[in-house]
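There's a structure below that I have some questions on.
For this view, one protein chain was removed and the others were kept in their places.
A and B label the chains in the order they appear, each numbered from 1.
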Amino acid sequence: MEAFITQLLNGLVTSMLLFIVAAGLSLIFGLMDVINLAHGAFYLLGGYVALTVMEQSGEFWRALIYAPLIVALLGLIIEVVFLRRLYGRHRHLEQVLLMFGVALIVTDFIRATWGAFVESVPNPELLSGHVTIFNVQYPVYRLSLIGFGLMLAFLLWLFIERTRLGAIVRAGVSDAQMVGGLGIDVQRVFAAMFAFGTALAALAGVVGAPIFSLYPGLDSEVLILALVVVVIGGLGTLKGAFYGSLVIGLADTFGKAALPEFSRFLLFAVMAAVLLIRPTGLFGQKGG
Amino acid sequence: MTVKTKARLTRRQFLKAAGLTAGATAASPLLSACGPAAPAGPVKIGVLLPYSAVYAELGNSIEKGMRMYLEEKNSEAGGRKIELITEDEGATPDEATPKAKKLVEQDEVDLVTGIVSSGVLGALRDYFDQNKKLLICSNAGANQLSRQAKTPYIWRTSFTNWQPNWPVGPWAAENVGKRVFVSVPDYAAGHNMRDAFLNSFQAAGGEAVGLQLTPFPNIGDPAPYITEIANAEADFLYCFYSGGQAVTFLKAYGDFGLAGQLPLLSAGFMVEEDVLPAHGDYALGVRSGLHWALYLDNPENKTFSPTYQAKYDRTPDVFAVQGYDTGRVIVEMLNQTQGDTNVDKMIDVLGGISFASPRGPFTLDTATQNPKHHIYLRDVQTVDGAPHNVVLADLGEVVDPGDDSKG
Partner (left out) sequence: MATLKARLSTAPVWLIRHQRWALIAALAFACIYPYVVRLYFVTLAEDVLIFAIFAMSLDLLLGYTGLTSFGHAAFFGAGAYLLAYLTTRFGVTNLVITVPLVLLGTAMLAMLIGFFTLRTRGIYFLMVTLAFAQMLFSIAINWSAVTGGSDGLPGVPRPSIGIGPLSFTFDSRESFYYLILVCFLLTYWLLRRIVNSPLGWAFRGIRENEARMRALGYNTFRFKLASFAIGGAFAGLAGLLQAHSARIASPENLYWTMSGQVMIMVIVGGASTLSGPVLGAATVRLLRNFISSATPRWETLMGAIFILFVLFARRGIVGVLSDARKRFEAERPATAARPAEISESPQAEAE
């Protein structure tokens, strides 16, 4: 029983982390029809920037705030300078290719700046050690990550469902042209959301670093897993990203414990199946 | 009506093309390579080590160790100067193979050294064998290169994956416990390490209560595996991880509170000096077997370590020692052939080269083309304010059996 509870908690940790990444990816796709292949690179960049901030100032909290901001700025620049040139109904694939090129450059930049060796990131002082809950010993940091993820999910839901900007985003996901027709500067919304999505990726990188560490190649793994989540859960919806992350996070964790060799294969098989049967995902909104 | 002006091959065109071809062929002796360097020139040694990607730090250490020895000997051996040509091995055979070919075919080196990754070594084995080029491997420990895949052209100054694990089995059975949980990554090196340990551990009366094969190369979040370990009824954990995996694994081990409760024994690479800074205090108390330790007490190491530290402003590690020994083996070999880089002459003198190394007594075993050296049982303790490896016991000289009989 203890083992089950522990694995459940482990799964939730993975889920929450995936959710933060997938939320950004899903929103960007929903709004702009662009699969951001550089999303994993932004995750990793966020982690490394946080590492540097922590080394300089010794504060995890500062890293938590600065790293996503810095990376979001980069995302904004990329959107305005490059991505924007490729707008048009038939140019989505080119945007995807562009982001692939960006991913190459960002990951190489990371290697050039921080080296290729693995970097370990310490737990923040306040959240180190372990506690005993439900009769199991569990690290404090991971528990707080679960809490953080849930809180973030709630905040994002509030934003999307209850604010004007959120309404614009929802409308944009459904039909961006109409939103433009209503007199709203769609370009600005796109830019802002792209930067926001990027910030989410970087935020995930920061909070995930004490668990996964940082190394070149991590960006690929994160991206692939996030893609699976977003496809299964639903492209363009927060709900989809949330439930998709839950499913994938738990499946990955229990899969590792039960049948380690097949778990990855199964994930992709499910992803492929969903794409074929319901391309917009379980909770997806856009027309296929 | 469409007029097709697909120009056909006229006689003029053909003659011109033929003329070009003939001209090019006639000019070819001018274009092709100059002949090999005159025998009195420098000995060219190709160094294939990772300088980018995940193993870069190991490559760095090995090269520094090698250069340190060569500089002690004025970069000279057998009456000739030694010239190093370095290329980046990368992390995969895909990256390394073109570089190896460049060293051998374009730079026309007399021999090649380096190779950190066992995967790369396995992929290049046939190349060196068929091109009859000497490779002195300074790291990759794949067992089969000293066993069924042995070739006269590949020698090692490092280790086989079997060596650091096998003597630890009986020691653990006697000093730690009789029930072990084994966790290794699912690839050749991981399997090698596990088999070597279990072979002697079980022979000494121990039993394995759990076996775990984790995804390679990326373990992801180790938590599910740590949970499995925590819920098993073992006296201790034996594992092998390297690089990034080692760091995440050990950290999760500590975070879940297992560090104080379940002793951890490992193959030495997991807590070697190169990776200890990243581990920090998470590595304290981890015991391991390896063919060297920072605080190993012998005259050579007492000179080597501080000199290396002063020269490069970094802590030496086992890889630096391997590089250092490689330099020595190359120099001794060339001294014995008196500078002759004919591959058969070089191979002839390699077996039996023996000297006192920072790792203790070192002999190149003729049968396995791999070192005979001692394995030490080490413990990570705080020395001079930081975690380092000290020696608890000398487990004696260990020689690879040359076949799979002992795991």
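Of note:
Rule of thumb we're sticking to: a residue touches a chain if its C-beta (ideal position, glycine included) is under 8 Å from a C-beta of that chain, and two chains touch if they have at least 3 such contacts.
Computed from a predicted model, the values in this text were never measured in an experiment.
Taking every chain of the complex into account, the absent chain touches A, B.
When the missing chain is restored to the complex, the residue among A:Ile105, A:Met151, A:Ala167 or A:Leu182 that touches it is A:Ile105.
Within the set A:Leu8, A:Leu69, A:Leu86 or A:Ile146, the residue that contacts the chain not displayed is A:Leu86.
Taking the whole complex into account, chain B touches the unshown chain at residues 1-7, 9, 13, 16-18, 20-21, 24-25, 28, 31-33, 51-52, 87-88, 92-94, 97-98, 101-102, 105-106, 118-119, 122-123, 125-127, 186-188, 215-217. Hidden from this view is one chain, which touches chain A at 29, 33, 35, 82, 85-86, 92-94, 96-98, 100-105, 107-109, 111-112, 220, 224, 227-228, 231, 261-262, 264-265, 268-269, 271-272, 275-276, 279, 288.
To be clear about the criterion, only the chains that are shown with their structure count from here on.
Chain contact summary for the complex, chain A toward chain B: residues 2-3, 6-7, 10, 13-14, 111, 115-120, 122-123, 128, 130, 137-139, 141-142, 210-213, 215-218, 221, 252-254, 256-257, 260-261, 264. Considering their complex, residues 52-54, 56-57, 186, 213-215, 217-218, 220-221, 223-225, 227-228, 230-231, 243-244, 247-248, 251-252, 255-257, 278-280 of chain B touch chain A.
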